[in-house]
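Reading through the structure tokens given below for one structure.
The complex is shown incomplete by one protein chain, all other protein chains being positioned as in the whole.
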Amino acid sequence: MKKTVAEYHIDYLQILDPDGNVQGELPAFARYPHELINLYQRMTLTRVFDTKAINLQRTGKLGTYASSLGHEAAHVGMGSAMHEKDVFAPMYREYGAQFCRGVKMSDVLMYWGGDERGNNFAGPRQDFPWCVPIATQCLHAAGAAMAMKLRGEKRCAVASIGDGGTSEGAFYEALNLAGAQQLPVVFVVVNNKWAISVPLHLQTAAKTLAQKAIAAGIPGIQVDGNDVIAMRATMEAALERARNGGGPALVEAVTYRLSDHTTADDATRYRPQEEVDEAWKVEPLERTRSYLISIGSWDDGKEQALLADCARQVDEAVNEYLATDRMPVTAMFDHMYEELPEAMQDQRETAIRYDRSGGHH
Amino acid sequence: MKKTVAEYHIDYLQILDPDGNVQGELPAFARYPHELINLYQRMTLTRVFDTKAINLQRTGKLGTYASSLGHEAAHVGMGSAMHEKDVFAPMYREYGAQFCRGVKMSDVLMYWGGDERGNNFAGPRQDFPWCVPIATQCLHAAGAAMAMKLRGEKRCAVASIGDGGTSEGAFYEALNLAGAQQLPVVFVVVNNKWAISVPLHLQTAAKTLAQKAIAAGIPGIQVDGNDVIAMRATMEAALERARNGGGPALVEAVTYRLSDHTTADDATRYRPQEEVDEAWKVEPLERTRSYLISIGSWDDGKEQALLADCARQVDEAVNEYLATDRMPVTAMFDHMYEELPEAMQDQRETAIRYDRSGGHH
Amino acid sequence: MPGIALIEGVTMALAHELSHDESVVVLGEDVGVNGGVFRATAGLQQRFGKERVMDTPLAEGMIAGMSVGMAAQGMRPVAEMQFMGFIYPAVDQMISHAGRLRHRTRGRLSCPMVLRAPYGGGIHAPEHHSESTEALFAHIPGVRVVIPSSPARAYGLLLAAIRDPDPVVFLEPKRIYRLVKQEVEDDGVALPLDVCYILREGDDVTVVTWGAMTHETLKAASELESDGINCEVIDLATISPLDIETILESVEKTGRLVIVHEAARTCGVGAEIAAQVAEQALYDLEAPIQRVTGYDTVMPLFRLEMEYLPSVARIKDAVKVTLEE
Partner (left out) sequence: MPGIALIEGVTMALAHELSHDESVVVLGEDVGVNGGVFRATAGLQQRFGKERVMDTPLAEGMIAGMSVGMAAQGMRPVAEMQFMGFIYPAVDQMISHAGRLRHRTRGRLSCPMVLRAPYGGGIHAPEHHSESTEALFAHIPGVRVVIPSSPARAYGLLLAAIRDPDPVVFLEPKRIYRLVKQEVEDDGVALPLDVCYILREGDDVTVVTWGAMTHETLKAASELESDGINCEVIDLATISPLDIETILESVEKTGRLVIVHEAARTCGVGAEIAAQVAEQALYDLEAPIQRVTGYDTVMPLFRLEMEYLPSVARIKDAVKVTLEE
């Protein structure tokens, strides 16, 4: 005899539709225009920065760079919902979230410019650095959350990961651990539909990525990741719950990678332009601007001023980056261990001897 | 605005309840008493073998051994549903399934007796050997299924794994791959409630292990793993579906590990006796026997004859095992590669020179 | 016949085997429509279809594990790891299964798979994209490790690796993927595995190297020639098992040995070579062995990567040091 022993469903949340119309009720924070303006400004800065970074790469002043174009609402929604004392374990393109937390634009440039100092955030001292090995960061967030839980702290950790990343075992292991130990951690799957050239349907047969939470016995929800209001509201709720002992959650932010995977990629090889064109119609900035205009909180003048301000900030960051000399060769040995083992002293001397910069950085 | 975008449920199937009463309708095969008798005989043989193997270990004639006590219905149900041409990727205690496939009892003894020849099944030549690194076998089954799919063969692969094993990333990776590629593979989670000393609730917050399938977008079902009829019926359906291009499935067999984890374990250290006593009340053999008796297909005489026959078969296997000399030292080098590389010839000679058996095995 | 680059040698070998052996399947992340992030599989899916050239979900352990499963079924999967820095989730399957499937089943099952990965530094790639950890795989019993250093060897050794009845980790020095072109005939002729290739004869010093470092080494050797120093340059090619005979013969002639690799020094493959020479040819050695290697540090981000990688200057000095004795 068959009986049903468990039932689950996955919800999808959208508040600001692509045309900038509000669907349903606005969450509390979104009733204050200045809050929304703040989010819009952050998204805009992120996009202006992104354009500049790509230019830097194209002109040989930056290494490979992973664009965040199109992800601004998902990233800013997530970052703005976090408290300073929380800990973020990003992958490699969530600048929008990181800027909210105090990471500097020059840090991003340093990192993609081939300099470890980009990971030495002056801002969120406890945040994890960018994480290239896909999905491994989820375990770090879970581990940090475990530390918070053991110490009885009212903080939480956030890990973000891509749609492709959800195929890695480490992702599920982290989710499962978080569930088993009811850790204060929120996992955000930024589903931008592509993992380099691999479309979502080749990645998994799961209808939603939010339902991956069911495997771990934790709540999962799907959000319009181009809707900064839904994103922020969902994250705030999940984080608040996590900080207060309510356990982990998985948030799937449905968005789209409007750019190439990185500057080393050429998406026209594998992706139809029509799909990208369609995606531009639902991108995050315009709908936010439309809404702000519709409530009388934004206009062309403000937009121009904002763009000018963003350009200025970005230029400052670029200048700071370009003015930074490379580290001395000895930097390879610094911080390998708290104290360099005797056995490595020789090697350090060799490196100094063969310094190709001749000691000039 | 929130809307529900996906809904799932997990069913539980039981046909033969612990008292041997049929719940609901009997599947086709179970209407033939001789089929059920066959299953009962296999389960009994497995248990008689198990007792003997433990004795061998206790008397120093076998190495560490993993008992299958209590898992007989799950194992025999799974093994008996498979076709010969299918491929099985077991973990380390599914003797009941393997005997159905032609693995010999002496193979099991050889393996736990420290001799690789135990893995060289004369029977199912393409089955994978026992797999100790938890969850890795799930990927082998998926890979084998991929080979079958690419070749257009009407066969399928089966992997079994424990409740503890479902925490390993490799398990989810295999499930997800199977879903994405719609592979002819069935994963069986033998949930015996314990992973050595770790109870299920420390392993995961998931209410069922069957729901792990939802993460991969594949069907998942929970079965009374002590009910050989439900088990066999569920497996038959899943395998038939897989062989015919219907894609993968996950079957959770809910059972109980009545023994220690292995002979190297002492479960009284971490598990209350009451729990074990309760589990004995729902163990698989008795209910099957009760049912067979109730339909007039079994009696004490048959039981005694069966036990005697099992004992004889087991003794033969034990004798075969005990009579097998160890392999020569050169066996370490045989089969390392199809042909031993030149670089290793020296080492082989060293091994011969220092043969501690003095060449006598 | 126009010349082809090393990476094209890889593509040509894959295409050849896909054409001639239907048990060969190419799989990995982005190997399909995209033709691989380096384009090593460019055009293959278009030519051989989605079933023979398959984009997998993103999980290296899974790719290795499914390859083991396919290989056990008699297929010949050639799996790509996108970069060597992402190969580590596959270590478990390689050490626990690929390298021992034949042994533990007494030959009943085998594992004719190839795990390809671009490796090494020098192309200003992002973090984790410049790794050289061949030594980890060289320590795994039952697994061959092969590294080509020219278009012809890329073609010939990859053919051999795919046809080999046992698992092969095939590492491609991405820094020289497109460095030189060479005429290579698509004749399906494999090169032998398990042997070194002597790239340059000489009788003053033996220099053993592999991968991208062959080029730095050859440059050093030709510069040293003007100083009247004749280096014998040996490309290890098969990292494991090691063809020590060729190296010993050379050292017997030269009496001096320099080993160059970009991997970290400690427990690198250079140590094994040095150890074997010290064991088996101690009395041939007229000077201490020199190892010119990457440091025991993390491979730094690219602003410093050229400081990490052995340079022509370092190689030349090491050669000279051995001659000073």
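For reference, chains read A, B and C in written order, and residue numbers begin at 1 within each chain.
Please note the rule applied: a residue touches a chain if its C-beta (ideal position, glycine included) is under 8 Å from a C-beta of that chain, and two chains touch if they have at least 3 such contacts.
It should be emphasised that the depicted structure is a prediction, and the values quoted were computed from it without experimental measurement.
Shown as candidates are B:V5, B:V22, B:A237 or B:M344; the residue that touches the absent chain is B:M344. Remark: the omitted chain is touched by one listed residue; of C:T11, C:T56, C:S150 or C:Q290 this is C:Q290. The missing chain, though absent from the display, is touched by one residue of A:L39, A:L139 or A:L292; that residue is A:L139.
In the complete complex, the residue from A:N120, A:N244, A:S294 or A:N319 that touches the missing chain is A:N120. Only one residue in the set C:H103, C:R153 or C:R175 touches the chain that does not appear here, and it is C:H103. Looking at chain C, the residues touching the absent chain are 61, 85, 88-89, 91-92, 95-96, 99-100, 103-104, 127-128, 133, 135-136, 138-139, 141-142, 240-242, 263-264, 266-272, 274-280, 282, 285, 287-291, 296-298. The chain not shown here touches chain A at positions 87, 89, 116-117, 119-121, 125-126, 128-129, 133, 136, 138-148, 150, 157, 169-170, 173-174, 176-177, 180, 334-338, 341-344.
In the full complex, the hidden chain is touched by chain B at residues 63-64, 92, 111-116, 130, 132-134, 164-165, 167-170, 195-198, 202-204, 262, 264-265, 269-270, 326-327, 329, 331-333, 336, 343-344, 347-348, 350-351, 354-357.
Note that in this section only the chains that are shown with their structure count from here on.
In terms of the distance between Cα centroids, chain C is separated most widely from B. The distance from the centre of chain A to the centre of chain B, with each centre set as the mean of the Cα atoms, comes to 43 Å. The distance from the centre of chain A to the centre of chain C, each centre being the mean of the chain's C-alpha atoms, comes to 36 Å.
Rounded to whole angstrom units, the spacing between the C-alpha centres of chain B and chain C is 40.
With touch defined as above, residues shared between interfaces to two or more other chains in chain C number as follows: 56-57, 59, 61-62.
The multi-chain contact residues of chain A, meaning those touching 2 or more other chains, are 167-170, 202-204.
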